[in-house]
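So the structure is just underneath, and the comments pick up after that.
Shown here is a partial selection of chains from the complex, left in place.
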Amino acid sequence: MNYYKDVIKAMKKLQTGGKTLFLAQDQGLEHGPEDLPGETLNPDYVFNIAEKGEFDGFICQKGLAEKYGSSYKVNKIIKLNGKSLLGPKDDPYSPVLCSVRKAVDLDAKAVGFTFFPGSKYQYKIAEDFRKIQEEAHDFGLPVTCWLYPRGKAIKNDLDPKVLSYSARIGLEIGADILKMKYNGNPKDMQYQVKCGGKAKMLMAGGPKAKSSKDFLKQVEEVNRAGAQGFAIGRNIWKHEQPIAMSKAIRDIQVRGKDRYSALKRFDKD
Amino acid sequence: MNYYKDVIKAMKKLQTGGKTLFLAQDQGLEHGPEDLPGETLNPDYVFNIAEKGEFDGFICQKGLAEKYGSSYKVNKIIKLNGKSLLGPKDDPYSPVLCSVRKAVDLDAKAVGFTFFPGSKYQYKIAEDFRKIQEEAHDFGLPVTCWLYPRGKAIKNDLDPKVLSYSARIGLEIGADILKMKYNGNPKDMQYQVKCGGKAKMLMAGGPKAKSSKDFLKQVEEVNRAGAQGFAIGRNIWKHEQPIAMSKAIRDIQVRGKDRYSALKRFDKD
Amino acid sequence: MNYYKDVIKAMKKLQTGGKTLFLAQDQGLEHGPEDLPGETLNPDYVFNIAEKGEFDGFICQKGLAEKYGSSYKVNKIIKLNGKSLLGPKDDPYSPVLCSVRKAVDLDAKAVGFTFFPGSKYQYKIAEDFRKIQEEAHDFGLPVTCWLYPRGKAIKNDLDPKVLSYSARIGLEIGADILKMKYNGNPKDMQYQVKCGGKAKMLMAGGPKAKSSKDFLKQVEEVNRAGAQGFAIGRNIWKHEQPIAMSKAIRDIQVRGKDRYSALKRFDKD
């Protein structure tokens, strides 16, 4: 059991005031450069935001960590699997692209893994996850698990039953941090958080929101629902004032402000 | 052969008066939070029952053991494979979710594995089982095997022929403890126990019974049929008086009482 | 090459007067308890026959060897693969259920493996066999290979062409002992033995014969055809006088008697 104490310690280093905010960019792989307009295509631009903003860590693939990561002071969370949009339409599976050992070499403070509950590849996904979870824990590294219910068997991936079941799966299989979608209903998120138990819930940022206000409303609701925090990509690095956005989120998350007050960040910065 | 002496010793530590009673909760993964109403969703609630009730051990997945297990004094049996209801309909297969090595790290006193006789994935299941059984025995850990005949080839999973064949399979492949359904016919259970030979038979609790009396009737019949004991989940932790239920079962199982006498537990507690 | 000398030595310990007689019981797994009437369901009953009869070894699965084997003085041959009748109809494949290493732990004097020439799973079977054959030889253990031609591509598994080809396959892939069916034609068995070359031919006992006389007739024919011996299950442990049957077979096999003389065993015992 001692190994788990190291994981708990490592988890605390990924928190500010007991809460967590991660910046993430794996869209280059997952969606392609079309989703990385202008300077966001340049990993240096995004790493710079990660360093300057108020983040507990930055999530990216091995390639970015290897080629850009050593120049920036920010906790790195290496995403260990992933996939592109090229290739035939099918139930989703993300092959493992980085070993735990390499993530350790790259000084990762946690690892990330996408699990697709409901995919017809769920058995292979579960195998991959087991190996990674156990090896990561051997190194005292927390495991962040994207729980995205998908595949032909999933009719609605925002159905609260599907979301809460997925959260519980994350807890049962030994994820330490759950990264999941928010379906817009605060009560569902509250239950989702509860189903995750001691596995910490992070809201996935999702596509760019219409406005900062809209996005911060979600942040406020999810924070109030008891989530541990946020893992956000496009709503930060696609934002005109990404550093300000990180501060605005923190205002709500750890400084007890409401979204209207947090919105003032965009005037100040 | 010496290694097997350690297994026998370890088996004895999972007995009270020569009989075995396990509490189990893997429904969070297998059925989803819908099957965990109210406070039963909280692993602390269930671990607390496991500690306070009269149990020889508590069966759960790695995730619960890691995050909650170290706070409770109870023998832990880690379930090494499992599956969720999400995903396409198919013959059943439960991927391995925890290694024997990790179960040892978590101070498990035995391991659990679900085997589906009749599934079209039976070859893969047999492979998984072999590796786990042998590694567990290397560590001196007993192997509890859920023997649930299922898949398109199984017309009736309560057919005594299918049940007795499954019990014998458990014995032949080297399971130490068999967890199986009771089809309601005491004679069938008697034969089932015999087919298991020196592999010890535990009745699986199944869905919540209509009444405590109904459930204790099964306990009485199965105990009289020569079973080693019970591995029960919902009929205990979904019960209003779970501790009392554990004592009532023990009254029948090891204190020679009948079900009517055992029912009095619910007045006392 | 030295390793093979150990195999040859080990082979000699499985012979009496240059001939071999094995008792076998894997029907619990292969056919289910329906094929184990009365006391034959109890492994102790069968192990007792193995110890008291005139046998060079007893063949069983790991589960029986672990739980019953240490109490009986008889050479144990552990069957390393096997399958049940439950599950979908398909070409046959027997998953590996015991490693060579575990067989060594269990003090096995040889290992057994079922190979299905003609099965669509023949590639996987050949892979499994290679690993087991080589590891067994590393430990100096002889490998007994069941050669049962089966699958949709095999129209008649008693066709002498199919049987003789299967025997030669056994020799080419490195089996030390071949366990095969006798098709009732002594000339075919003679050729089958020749095709096996220095790999020793054992006749598989098959289903219970109508009478002891009928069965001993086969024994006499096969022995005369040059076979190394017999690996028999049901015709011994389903027999009313199993010890006498073992002696009767030995009368023919090593004491130069004919079947009529051997039949007298059943009056004496």
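Letters are used for the chains, namely A, B and C, taken in the order the chains are written, and counting of residues starts over at 1 for each.
Just so we're on the same page, a contact is a pair of C-beta atoms (placed from the backbone, for glycine too) under 8 Å apart; a residue touches a chain by one contact, two chains touch by 3 or more.
What you see is a predicted model; the values in this text were computed from it and never measured.
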(message) Given 3 placed copies of the single sequence, give me the total number of copies for the whole complex.
(response) 5
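Going forward, only the chains that are shown with their structure count from here on.
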(request) Report the topology of the inter-chain touch graph, choosing from line, ring, star, complete and other. (result) line
(request) Quote the value, from 0 to 180 degrees and to the nearest 5, of the angle by which the CA atoms of chain A must be rotated to coincide with those of chain C. (result) 145
(request) Among the residues of chain A, pick out those that touch two or more other chains and give their numbers. (result) none
(request) Spell out the residues on chain B that touch chain C in their complex, using ranges where they run on. (result) 1, 3-4, 117-120, 122-123, 126-127, 129-130, 134, 137, 149, 151-154, 161-162, 164-175, 191, 194-195, 197-199
(request) Note which residues of chain C are touching chain B in the complex, please. (result) 26, 28-29, 32-34, 36, 41-43, 61-64, 66-70, 82-89, 93, 95-99, 101-102, 105-107
